[in-house]
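Some chains have been omitted; the remaining ones sit where they do in the full complex.
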Amino acid sequence: MGVLRLSHAEVRVPDLELALAYYVEVVGLVETGRDEHRAWLKAWDEHQHHSLILVDAPTYGLESVGFKVESAADLDELEVAVRAAGIETHRPGEDELGKGAGEVVRFRAPSGHTVDLVHGMEQVGNRLPLLNPPVGLDDLTGMHPPRIDHIFLMCEDVDGATAFFREVLGFRLTEQIIADDGYQLATFLERSHSTHDVAFLTGPDGGFHHVAFWVDDWNDLRHAADTCAYNGVNVDAGPTRHGATRGCGLYFFDPAGNRNEVYTGGYRFDPDDEPTTWTESEMGRAIFYYQGKVNPSFMTVHS
Amino acid sequence: MGVLRLSHAEVRVPDLELALAYYVEVVGLVETGRDEHRAWLKAWDEHQHHSLILVDAPTYGLESVGFKVESAADLDELEVAVRAAGIETHRPGEDELGKGAGEVVRFRAPSGHTVDLVHGMEQVGNRLPLLNPPVGLDDLTGMHPPRIDHIFLMCEDVDGATAFFREVLGFRLTEQIIADDGYQLATFLERSHSTHDVAFLTGPDGGFHHVAFWVDDWNDLRHAADTCAYNGVNVDAGPTRHGATRGCGLYFFDPAGNRNEVYTGGYRFDPDDEPTTWTESEMGRAIFYYQGKVNPSFMTVHS
Amino acid sequence: MGVLRLSHAEVRVPDLELALAYYVEVVGLVETGRDEHRAWLKAWDEHQHHSLILVDAPTYGLESVGFKVESAADLDELEVAVRAAGIETHRPGEDELGKGAGEVVRFRAPSGHTVDLVHGMEQVGNRLPLLNPPVGLDDLTGMHPPRIDHIFLMCEDVDGATAFFREVLGFRLTEQIIADDGYQLATFLERSHSTHDVAFLTGPDGGFHHVAFWVDDWNDLRHAADTCAYNGVNVDAGPTRHGATRGCGLYFFDPAGNRNEVYTGGYRFDPDDEPTTWTESEMGRAIFYYQGKVNPSFMTVHS
C-alpha cells in the first residue's frame, strides 16, 4: 500500500497549441481537458483523467510530478510521514488543480521537485466497453502508448533524494550507478514491482530528464521511431537497450525541448530482491547497453 | 501488502524423471533441488528457490498452489483471516516442505485446492551478477520463460471460490464470464496489478486447468511453439490471443498430462479499475479471441 | 527470365460492394479501378495496377490467375511453349481485360485454371515519392499487406499440373507432399526464389484454395488476426507455422467464402537447391506445424 505507481507529469511548454498537436498526433495521447493555460492528456488505455498536463510557461521543464496512492488512508499516512520529515505539505483544491484531479497532497521534495500524491482522480475510461470488449481500438494514431511508465528526474544530491523516496515514501531501490567517490550518480526506484517508477540522475535540483510512456514490445519502439522520422521529430537516441533495467527505449524531444521516452521490457522486482549496482566506469553500458557510452547531450540537456 | 503474487505450483507426475527432463530441456526451467519423491524448479530469472515442484503421484494434477506474501506480519494477518473464515490452517515445517521453502501457512480453500501462503523462501539468484551485469544469459535452453505468471484452477462453485479469494485473501476481480443463469463461469483475480495471478473456471473441485509461465513477447510464443514441435510436444491451442485479459498464449501438455501455458501481454490493472464482463455467448471469444470458440478438450481435460 | 512472380488473382464474388468493402477496409487493399462487374485492387506497396480483381459471379471461386513475365520476349517464348504443349492460347484485349492490364497471354492449364501471363501492366506507384521518401505511409487501414505473395490451387492430377508448371512455365519444385501410393498430394513451386509462388493441392479441377498476401513479420500476423476479430471476420486457422515452407500464416474468409491468407517468412530457394519431401503421415505437420493435424474444413472448403 501507499504509493501505487507514477500517476502523471506536469510539463512546461512555451507554445501550448504546438505541444498539444505533438502529444496528440505524434505521441498519440488523448486530450481530456483544457483551460486557458493548461491541457490534460492521457494514454489511450489509461482509465484515469490524465497522465500528462501541459502548462503554459516561458520555457520547458517539469512543473510537478504526481504519484498515485492506493487509498485515502494511505494519503493521510504519507502526508504525516512527509511532514515528520520536516517538509511542509498542502492540499490544493479543484480551483487550482482543475476538475477531476482527485485529492492531492503537494510538497517540495529535497530534490527540488514539486511532488503530488494523488488519490481518487476521476476515471474517464479507455473507450473499450466493459461488456464483451475487443482487445483494442482501431482508430489510434501516432505511437499510441497504452500508459505512462516512469519519470527520470535530476538533482544535486542523488543520495539524499533517494533516501527520502525510500524512507519517507516507501520506494524500493532496484538499481544504482555509483561514482568512484562512493556517491550515487543515478538511482532507480519502484513501487509497482517494475524496474523503476522514478529515477534520479545527478544534475541541477528540480531538473527534468525525461518522462517515459510504456509500449508493448520492441516492434512498437521501431514504430515509434518511424513515427518520429515521419513527423520530423528529433530522435535523441535509440531504439536501444539499457543495461540498467534491461529495458529498451527510444528518446526524442517534444517541440518545447522536453525529452520523452517510449520504453518497454525490464523485469519484475520483488521487495526481497537485491538491487543491482553499476560502477562509474560502466555507466555508459548501464544507460546505452549497445554503444557502451553516453552521448554528451544525454547528460547536459535538461531543464 | 498481503499477497504479492503467485509463488509456485506443486504438480503431480507419475514419472518424475520424464517430467523433469521435459521441464528442464523443453520448457527450460532450472532444477534447484531434489529428494526421493520431489524435484524443485525455478524459471531462469526468478531469484527464489522454486516456482514449480514436481511430486511423484499415481496420476497428474495439482498437489498445492503457493502465493507469495510480502511480510511475515502479512502472513500472520492472512492466517487470522483464513481462520476467521472458518478454515483450518497449519504451518508445515522444513521436514515436510523441503529445504528453503520459507514460512508457510497451509489450508484447503473452498475450491478444494491446497493453498500455501509463503514468506521468506530462500533466494538463490538468477546467475546474473549484482555488479555490472549483462542483460541475460547465453546458455538458456528450450522456451526459457523468465518467471511464473498465473494459475488457472477449476471448481464447482466459482462464485464461492472467487468470493473467498477476494474477501479473505484480498484479491481483486479483473474479468469474469457470466453464465446466462447469472453464475460465474470463470473469474480472473489479481494481486500484482496484472490481469490475473489466479483464475477459476467451472469444473470439478480441486481441478487444475493450467499453470502459466511468462514470456516477453509474441515472438517468444512462436519460439515456444517451435520448441514444442521440435520436441514432439502436443500443442493444445495457440499461439493465440485471449479476449479476456487481451493476453496471448500457447497451451501444451507435460508428459504426465498437466496443461502448461506460456503467456505474454495483458494490461495493468489498478485497484480502482472496473472489471470486464463476458456473457456466456461470448465465452469462446473471451478464451480464444481469433477462433471465437473453445475446442472441447480445453474444457474437459483437467485433473 | 520468364515468369517473374505471381501477378494477380481474379476472384469471384456474388456481392461486389460487400467484397470490396472487406478487401479495402479489413484487408487494407487499395481500389485502383471499377467497372460495372469488376473492381481492381492492389496492395499498398505494389507499383502495378492490380494484384486482385473482384468479379461479379453467382458464387465464389477463382476466375483466373496471372503471373508476371519479365519481358515481352519472354511472353512470346512462353506462348510458344504453351502451344507446343498442345494448349490453345489467345491474347485478350483491353476491352476484355480492362484498362492498364498490359499484354496478356491467356490459356487453360491442365489443372483446369485460367492462367494469364502478363507483361507491361500499367504502373500506378505506391504513393511514396521517388525523391527522399519516408519508409511508409501513416494512413493505411486494416491488415495492409505490402504485396501479394502466392496462390494455392486445387486439381485432381497434382503430378500433371506440377509437371506442366515445371516443364512448360519453368517453375521449380521446392517442397512436395507425397501420398503413400506415390502420387503428389501437394506441391510448392517458385519462380521468385521464395518458397512458393504457386502451390497445388489435391482436389477438384479448377479449385481455389487460397490467395496469400505478404506481411512483414509475425507481429503483423497477430495484427491481422486482431483485425479479423475486430471486424467479425471468420478465422479459419492460425496464426500458425507451416512445416512446409517454414512460413507463418493466418487463414480467413472473405464475405463470399474465398479463403485468404496473410503469410510471412519462409526461406530463399536457389535453382540448385534440393526440394523437401513430406510423407502422407506427416501431412498434418507439413501444413499446421504446431497442431500436427489439418482441420477438416481446410481440405474440404474450396471452389
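Letters A, B and C mark the chains in the order given here, with residues in each chain numbered from 1 onward.
Just so it is clear, a contact is a pair of C-beta atoms (placed from the backbone, for glycine too) under 8 Å apart; a residue touches a chain by one contact, two chains touch by 3 or more.
Keep in mind the model is a prediction, meaning the values are calculated, not measured.
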With 3 chains placed, the number the full structure-file assembly comprises: 4
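Criterion: only the chains that are shown with their structure count from here on.
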Innermost chain, where centres are averages of C-alpha coordinates: B
Cα-centroid distance, chain A relative to chain B, in whole angstrom: 31
Gap in Å, rounded to a whole number, between the CA centres of chain C and chain B: 43
Overlap residues in chain B, where contacts from two or more other chains coincide: 218, 241, 243, 285, 289
Interface residues, chain C side, partner chain B - complex: 218-219, 222, 225-226, 228-229, 234-235, 238-241, 243, 248, 285, 289-292
Contact set on chain B toward chain A in their complex: 1, 4-5, 45, 47-48, 68, 70, 120, 123, 130-136, 146-147, 192-193, 216-218, 241, 243, 246, 265, 267-268, 270-279, 282, 285-286, 289
Chain A contact footprint on chain C (complex, rising order): 134-136, 138, 217, 219, 226-227, 229-230
